[in-house]
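Every protein chain but one is kept in place in this view of the complex.
Lettered A and B in written order, each chain numbered from 1.
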Amino acid sequence: MLYLQVLINGLVLGGLYACIAVGFSLVWGVLNVINILHGSFVILGSYVAYFAYVHLGIHPFYSIILAGAVLFALGYALQLGLINRVVGAPVLTTLVLTFGLDLLLNNAMLVAFSADYRSIQLANPLGRMDLGEVTLPLDRVASMLFALGLTGLLYLLLGRSRIGRAIVAVRMDREAAALMGVRVRRVYAITFGVGAMMAGAAGSLLALIFPISPLNSSEFLGIAFVVCVMGGLGSITGAMIGGLALGVIESFAALFIGPEHGLTIAFTLLILLLMFKPTGIMGRRGYE
Amino acid sequence: MNKKAVVSVAVVVAIIAALPVLGDNYLMRLGTMFGMYATLALSWNIIGGYAGYPSFATAAFFGLGAYTGALLQGAGVPMPLAWVAACASAALFAALLGLAILHLKGHYFAIASLIVGEVLVEVATSWRSLTGGGMGLNLPVLRMGVEAQSRLFFWSMYTLGVLALLMNWLVARSRLGFGLNCIRQNEDASAMVGINTKRYKVMAFTCSAVLVGGAGAMYASWVYYIEPPDVFDVLTSVKPIVMALLGGAGTVLGPAIGAGVFLVMEEVVWRNFLDVHSAILGILIVALIFLLPNGLLGLAIRRRKAAIVARLPTLAKRRKA
Partner (left out) sequence: MSDLLTLEGVSRRFGGLLAVDNVDLSVGRGEIVGLIGPNGAGKTTLVNVITGVYRPSAGTITYDGRRIDGMKTFRISRMGVARTFQTVQPFPAMTARENVMAPATFAGKSQGIAEARERAEEALEFVGLGDARDALASELTLAGRKRLELAKSLAMEPKVLLLDEVNAGLNSTEIDEALDLIRKVADSGVTIIIIEHLMKVVMSLCSRIVVLHHGGKIAEGTPDEVRNDRSVIEAYLGNRYASRSAGEASDG
């Protein structure tokens, strides 16, 4: 029964991880840009949810829309104004650029919100549900369902909508898409915006679970890395599977090895994967 | 580089070496930092500038060297020997790591090299019996006057920087440098013209680590106290890249010039805007990418290349505007 409980905890965590990683994966896959800002985007989403709750009483589940909108606008503007100018430049250029932007955003958050950890204390928590010997923390489970729902929604967006198909077309073949009349630069900006939006949405869900501080951003970035490499680049189902797998692995590692080593295990796993199977557990070919 | 350039560089190197004459402790600290930054940037230049592999492993080599030096000194090994051992441990680590991850390209290599440092932080933090864990390690105090110490560390770090410059010069003139240049531009074609790409990449990665390990150990001796988040700081991986890009990656002198310029800017920012220094570093990086994509030296080199293009021969076409 203990194992079942650990498995459930892992899946709950993993659903959120999937939501953190999916936007990062999308940007990497379509733009071939590793967005170092992603961790800070998640944190910014958490702050939006935090202040919306504290000042306006909006439940974090509803803040998803607000945080998503704010982050989409930020991401869209950054891509259109700056990053578009270096898409296609050597890897180092985009990496260093997004790193510089991350220093800027993270420092701005530190100044504006301080490094103090904050957390949301819900006035009306959903509480727990006991099923035999297994306990379900309902707020977390609801967050995870929202996270998976959002990830699924993104999947539908890419598959069904006009803009989604334009994004997929650009990912497949940029030149051909341009010839077909797709405005590539605008699609890039929307893609980056959607990636940021997913980070913001994930952030508002996480605000219920993790303490919020700009110092946490690198941890979320690290999670996005691991999930993305595990699941295979730019694939939404890959991010979903990678996220759930990472959550479960981390949960069991915490049980057997110690809770403080969760991220170390994840990183070690990542290096091993990169060494032996850089295409991810799904076996899809990436930009090797 | 022609003879005149070599002589003028040697003169500048000698002038900076005479810094202690001024007897200013603040300048000496800056000089020591310059030696360290130049070492890091010039070392990164071998793998990142010549071979074009976006390595973020500098922090891993630095931290590994710092801990190697600190542990050996703690065990009673004389300081200079501990420094040499730190160089060796970083080089060995880089060679093994290189064999494992240099088949990766682009982002995958960047991530793998970055994550290695993160794993080492965790190892250093968890292995309390050896490293003191998160509490950090104290190093034995040197029995000499404050001024003598600052001179010693300045000259040591500066020597390391000069060695790094020498290493760049030798690599640039050798088959290794030529081969790395080819690998950066087209790795498949490099194998086809007979370059043992794997061996060259591992050699470059090892070169990019050896002196960084020494710099880590010297840093540890210099500040007497190290802890994992300090010596494995991810900024230790990023700053050398910024310096090299600032001065001109893939050139011999560029990273050293970049290190100097960066140090001065960082110092000014630190003193005046402590709270927002990393934001300003961020702005500097963004400005660098857009305004100086080829670095300071890159500007000069582009001019020269443009002059060659101006008298194009038969089968060459005009550069697109």
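We take it that contacts are C-beta pairs under 8 Å (C-beta built on N, C-alpha and C of every residue); 3 or more make two chains touch, one makes a residue touch a chain.
Predicted model, so just to flag it, every value in this text is computed and none were measured.
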**Message:** As a test of the contact rule: which chains in view would the missing one touch?
**Reply:** B
**Sole contact to the chain not displayed, among B:Ile16, B:Leu30, B:Val84 or B:Ala191** = B:Ala191
**Prompt:** Out of B:Gly31, B:Gly132, B:Gly161 or B:Gly179, which is the one that touches the chain we can't see?
**Reply:** B:Gly179
**Request:** Provide the residue numbers of chain B that touch the chain removed from this figure.
**Result:** 175, 178-179, 181-182, 185-186, 188-197, 305, 308-309, 312-319
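Just so we're on the same page, only the chains that are shown with their structure count from here on.
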**Item:** chain A and chain B: spacing of chain centres that average the CA atoms, whole Å
**Value:** 32
**Residue ranges of chain B in contact with chain A within the complex** = 48, 52, 54, 100-101, 104-108, 110-112, 115-116, 118-119, 122-123, 126, 234, 238, 241-242, 245, 275-279, 281-286, 288-290, 293
**Message:** Using the touch definition from the top, list the residues of chain A that touch chain B in their complex.
**Reply:** 28, 32, 34, 82, 85-86, 89-93, 95-97, 99-108, 111, 218, 222, 225, 229, 260-261, 263-264, 267-268, 270-271, 274-275, 278, 286-288
